[in-house]
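For reference, the structure I am asking about is given below.
Excluded from the complex is one protein chain; the other protein chains are retained at their positions.
Lettered A and B in written order, each chain numbered from 1.
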Amino acid sequence: MSAARTVTAEGCAELLGDLRRAAPLVQCVTNAVVTNFTANVLLALGAAPAMVDIPGEAAQFAPVASGVLVNLGTPTESQRAAMLEAAEASLIAGTPWVLDPVAVGFLSVRTATAQRLVTFRPTIIRGNASEIIALAGSGAGGRGVDSLDEPAAALDAARLLGSRHGSVVAVSGAVDAVVAPEGAVVRVANGSAMLTRVTGGGCALGAVMAAFASLTPDALLAATAATAAYTLAAERAASTAAGPGTFAPHFLDALAAITPADVVQGLNLPGGD
Amino acid sequence: MSAARTVTAEGCAELLGDLRRAAPLVQCVTNAVVTNFTANVLLALGAAPAMVDIPGEAAQFAPVASGVLVNLGTPTESQRAAMLEAAEASLIAGTPWVLDPVAVGFLSVRTATAQRLVTFRPTIIRGNASEIIALAGSGAGGRGVDSLDEPAAALDAARLLGSRHGSVVAVSGAVDAVVAPEGAVVRVANGSAMLTRVTGGGCALGAVMAAFASLTPDALLAATAATAAYTLAAERAASTAAGPGTFAPHFLDALAAITPADVVQGLNLPGGD
Partner (left out) sequence: MSAARTVTAEGCAELLGDLRRAAPLVQCVTNAVVTNFTANVLLALGAAPAMVDIPGEAAQFAPVASGVLVNLGTPTESQRAAMLEAAEASLIAGTPWVLDPVAVGFLSVRTATAQRLVTFRPTIIRGNASEIIALAGSGAGGRGVDSLDEPAAALDAARLLGSRHGSVVAVSGAVDAVVAPEGAVVRVANGSAMLTRVTGGGCALGAVMAAFASLTPDALLAATAATAAYTLAAERAASTAAGPGTFAPHFLDALAAITPADVVQGLNLPGGD
């Protein structure tokens, strides 16, 4: 499909250069487990984090933020209110925003919140296959941030979700799939299994997608470029780390060091369908 | 005593192999300070974390979790409700669960919660000497996660607590003591003082105990095997780290690398009494 064909390594590289120049400010309403790692990922890459996640301030900040992340990992009552505020304010203000429906499906409180959040038309929805299937209304969901379903099986769900809410849907897996609202698919075949051995490996990518989405109205390109920089940095870090513990600081170093030229050279986009 | 004699390095090693095959899913209701480190410890070792800690979901998840950790480090009102939910649901469903009564004694809110939690018969209670003494109803408690009392002085308190609630009680210290409900004591003389220079050094061990407790009905063996893998990894990390900062990532690397053979070779069980 044509939308997918327009996403190239060169386009992703250019957007990384834009990010370094713009230093977008990303508001994160995210879970307690990964908030530190997420902020450090944004800082390392060249963006700026703002973890503004309380009611009253979440709606105030979203209109001035470059992009917004809403992540359902540990959704306290206070955070759920802030999430809804931030999503609504983003929609009204035109701030691009990313929804990460962590562990929806089996867990009832976050699932109900996710179903409300999605009506505020997220720019990008990012999750693993189980989460995307559950959010689309089929399947039983995963067990936490693990996925029991293959990304391929989630493409139909992604297309359904995307067309329903006008969202790009990014499905993480060994090969990541980024699905346009019209159904086009871009695949990114980079990355490292080490990202699954560090908590927040997926969650922080959502924040990076919010940073990239602030740079272009082409959310398919933004989600792909974010995945590109992120997974290429992971590859580099995995090649020098002695295990999952040293992987994390090496990954942050790699995010700080990655250049647009590295993206052109290393990105593997095996083509959509 | 016979219960303690049955705990051997070989048994601990075998259980580590079991953990790697089973990849138990550990629900953690734990404090904000250490939630990231705790999740990374579980992932590094080969288990899977699920930080499900809100009311409504905590009770929903405990029956499907392999094991549950309840840690009182930063007990907000929401978390306290989730802790009670998770503990009760664990008892009903037969999910093994670990109570870590961080800083109970002087601090009144958490102490009241701990006294209610313990009635749900934790599989393992893990703390330092001051916390175990305070929870048993004697002593004044520690100052935060420090312990002002020696592990030896806590053995009577541990036996009292264990017999009252049917729990194994693990008392951390320079030599760790694991006490069976019937009073038998296993001592583990491994570890590194570096674990006290990293926040969560004790708290994350509670999560590891919950992972091991999911693999066997022998909670004395589970608590000892968890302590074994954890303290041996700490020894290895301390030998290569340049300070407490680099110790943390090295420790995670060591948790990922440690093998059952390492446990057989390195574990120092000086014998109970």
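For the reader, a short list of remarks on this structure follows.
Please note the rule applied: a contact is a pair of C-beta atoms (placed from the backbone, for glycine too) under 8 Å apart; a residue touches a chain by one contact, two chains touch by 3 or more.
Everything numeric here is computed off the predicted structure, so don't read it as measured data.
Contact with the chain not shown here comes from a single listed residue; of B:Ala103, B:Ala211 or B:Ala229, that residue is B:Ala103. When the whole complex is considered, the residue among B:Gly73, B:Gly206 or B:Pro260 that touches the unshown chain is B:Gly73.
Listed residues A:Val52, A:Val68, A:Ala86 or A:Leu99: the one in touch with the omitted chain is A:Val52.
Between the chain not shown and the residues A:Leu43, A:Ala153, A:Val175 or A:Val264, the one that touches is A:Leu43. Contact between subunit A and the unshown chain involves residues 25, 32, 35-36, 39-40, 43-44, 48-54, 56-57, 60-61, 64, 76, 78, 248-257. Across the interface with the omitted chain, subunit B contributes residues 31-34, 36-37, 73-77, 103, 106-110, 143-146, 196-200, 241-246, 248-249.
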